[in-house]
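For this depiction, one protein chain was excluded, whereas all remaining protein chains were kept in their positions.
Naming follows writing order (A, B and C), and every chain is counted from residue 1.
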Amino acid sequence: MTTTVKDMLDTFPADLGGVDREKLVRCIEACLACAQACTACADACLSEEMVGELTTCIRTDADCADVCAATAAVLSRRTGDDTRVTRAVLEACATVCGVCAGECERHADRHDHCRVCAEACRRCERACNDLIASLA
Amino acid sequence: MTTTVKDMLDTFPADLGGVDREKLVRCIEACLACAQACTACADACLSEEMVGELTTCIRTDADCADVCAATAAVLSRRTGDDTRVTRAVLEACATVCGVCAGECERHADRHDHCRVCAEACRRCERACNDLIASLA
Amino acid sequence: MTTTVKDMLDTFPADLGGVDREKLVRCIEACLACAQACTACADACLSEEMVGELTTCIRTDADCADVCAATAAVLSRRTGDDTRVTRAVLEACATVCGVCAGECERHADRHDHCRVCAEACRRCERACNDLIASLA
Partner (left out) sequence: MTTTVKDMLDTFPADLGGVDREKLVRCIEACLACAQACTACADACLSEEMVGELTTCIRTDADCADVCAATAAVLSRRTGDDTRVTRAVLEACATVCGVCAGECERHADRHDHCRVCAEACRRCERACNDLIASLA
C-alpha cells in the first residue's frame, strides 16, 4: 500500500514543534492499518460458524477501529498542536489496542484473521507508546 | 431532537453490568451533541473574516469531534464491556473536551458559535467525568 | 436529548445558500440518531443467543452507522457548500438507511432493538429524501 503520510507531513508549511517526525509517521500509519484490520476482523468473525464465541472479539475490534481512526486523524493535524490532547488520545489508543490484541490473540490459533489483526494491534500499541515516550 | 439512545439501551438483551444507566445515556447524548457542535463550529470559524485568528480553534474542534464520535460509539456498545477501554476512552474524551472548551471560550464573546460550542464541550466533559466517577 | 444542531446553524456567520434550514436540521439530527441506533443495534444483536441469524443485520447496521455519521458531518459544514457533494452523500445515506431498515424490519417482531433501529433508519431515509427534494 502506498500512503502519503510522510509526503503530507513533509509539505506541512509550519514548524512541527518538538514531535519526532519518524515516530509520528509510523504511528499514523499503524493507526490506519489497525483500524482497517479491526473492521475486517470483526466482519470475518461474523462469517465464522462459531460467531457466538467471538462476540467479545467483534465488539472490541469495533471499539479499536473507532479509536484508531480518531487517533490517526488527531495525529495528522499539526496546527496549534496541544500535547495534552496528543498524549490523552495516544494513551487511550495504546490501551484499547492492547486490550484488542489480547482478545484477538486468544483466537489466533484458530482464526487467521484474529492472528493478523492481533499483530496489527500490537504494532499500533507499540507505535503509540513510542510516540508518547518521545513527547516532551 | 429525538434520539433513541435511551430506547436502544432499554432494549439491550443482556445485563448492563455495573454501569449507571442514566449517566451512560447522558454521556452518549453529550458526546453526539458535542461532536456535531464541534464540526459545525470549525466550519463556522472558516466562514469568519478573521479565520486567521481561529486556526487553533478549528483544529481543536476537529479533534474534539473525532474523539467525541468515537467515544459515543464505544459507549453505545455493551457486549463484553471492558472497564479498561471505557475508562481510557472517557479520560481522553474529557481531556479533549476540556481543551476545546477552553479554546472556544477565548472566542465566545465575539463568536456565538464558539459560545454554543464551548457549552457543549463543557457538558460533555462533565458527563464523561461523571461516568468515570461511577465506574467500579 | 438536547442537541445544539439548530443553535449551531443559527450562529453560522454567512449565508446558508438555498438550503431549507428546517429540513437540514431535521436531517442532521436524524443522521446522528440513526448512527447511534445502528451501533447499539449491532451490539445488541451480538448479545442475542441467536447471533448466528443476525450477522447480516450486524454488518448492515455497522455500514449504516458509518455512512450516517459521515453524512451528519458533511451536512454540518456550510462553508463553500457544493450541491454535488451534498446530493451524492444524501443519496448514499438514503440508500443505506433503506437497506438497513429493511434488514432490521425482518427481525423487528423478535428483537425490540431491531424495531427501534428500523424506525430510526426509516426516519433518516425520509429526512435525506426530503432534503434531496429541496435542493436546487
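As a working rule, contacts are C-beta pairs under 8 Å (C-beta built on N, C-alpha and C of every residue); 3 or more make two chains touch, one makes a residue touch a chain.
Here the structure is a predicted model, which means the values were calculated and not measured.
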Full-complex touch with the removed chain, picking from B:E29, B:D43 or B:E103, is B:D43
Contact with the hidden chain, among C:V67, C:A101 or C:C121, goes to C:V67
Among A:V19, A:C57 or A:A73, choose the residue that contacts the chain missing from this document, as touch is defined above. A:A73
Per the whole complex, from B:R26, B:R59 or B:R78 the residue touching the absent chain is B:R59
Tell me where the left-out chain touches chain C, residue by residue. 55-56, 58-60, 62-63, 66-67, 69-70, 73-74, 77, 79-82, 84-85, 88-89, 91-92, 95-96, 99
Chain B residues touching the omitted chain (full complex): 42-43, 46-47, 49, 51-52, 55, 58-59, 62
In terms of residues, what is the contact footprint of the unshown chain on chain A? 1-5, 7-9, 11-14, 28-29, 32-33, 36-37, 39-41, 43-44, 46-48, 65, 69, 72-73, 76-79, 111-113, 115-117, 119-120
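Everything below uses one rule, namely that only the chains that are shown with their structure count from here on.
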At the chain A/chain B interface, shared numbers over all numbers used: above half (same) or below half (different)? same
Hey, how far is the Cα centre of chain A from the one of chain C, in Å? 27
Separation of the C-alpha centres, chain A versus chain B, in whole Å, is 21
Mind pulling the residue numbers of chain A that touch at least two other chains? 55, 58-59, 62
